[in-house]
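Everything below concerns the one structure shown next.
Here's a slice of the assembly, chains where they normally sit.
For reference, chains read A and B in written order, and residue numbers begin at 1 within each chain.
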Amino acid sequence: MNHSTHTETSMQACIAACSHCHQVCLQTAMNHCLEAGGKHVAADHFRLIMNCAEICQTSANFQLSGSAFHRRVCEVCAEVCEACAVDCEKIGGMDECVAACRACAKSCRQMASVQH
Amino acid sequence: MNHSTHTETSMQACIAACSHCHQVCLQTAMNHCLEAGGKHVAADHFRLIMNCAEICQTSANFQLSGSAFHRRVCEVCAEVCEACAVDCEKIGGMDECVAACRACAKSCRQMASVQH
């Protein structure tokens, strides 16, 4: 596999990871968290999971549109996803969300570090 | 003022109303509601105010991009804004949000009913 095909494949994987993480975070926040209440609707936690959903959407959209700035957005996305994974793990009962955030953080860190 | 100038002016006003309502709903939900807790984070209320923020953003974007479907989005936006105004009024303490939703609903209903 040559360099550009490899980049293309990595990007499709990263778009899929961002899109999955966006969906899981939004669905978890707006259904599981709102219905569970308590620590699940604590301001810091709820903000983080909603912000994670939004930056994943933006990161996917930058990659889909071939933006020259996609690595910069992936870098921020990885940080937000990592923080969201840690927070969801601490509260508990959100294993799917933790896994989606960890996978997206890893994929975005790889995209962010690719040389152009 | 001729017909097309009038339409143009109405659309700029509607974009401004949608953008303002998006901002007020998002800021109210993610700060006031999360910090107040109780009825402010009840699932149905919180979903409605967040959905209102999102459809206002989409409605503004359809008008900004000159979409042939902007009236259809304005129509749905007006319904969501109206429901959100009623719900925020019932819970109380969110007067700015009620006013922004009412103004946006009115402006979107007007846009939706313009003949093309």
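Basically, a residue touches a chain if its C-beta (ideal position, glycine included) is under 8 Å from a C-beta of that chain, and two chains touch if they have at least 3 such contacts.
This is a predicted model, so every value here is computed, not measured.
K.L.:
For validation: placed chains = 2, all identical. Expected total copies in the complex?
P.N.:
Every protein chain is the same sequence, and there are 4 of them overall.
As a convention for this text, only the chains that are shown with their structure count from here on.
K.L.:
To the nearest 5 degrees, please report the angle of the rotation taking chain A's Cα atoms onto chain B.
P.N.:
My answer is 180 degrees for the C-alpha fit.
K.L.:
Distance-wise, how many Å sit between the C-alpha centres of chain A and chain B, to the nearest whole number?
P.N.:
That pair's centroid distance is 28 Å.
K.L.:
Enumerate the contact residues on chain B facing chain A in the complex.
P.N.:
For this pair, the touching residues of chain B are 30-31, 34-35, 37, 41-43, 46-47, 50.
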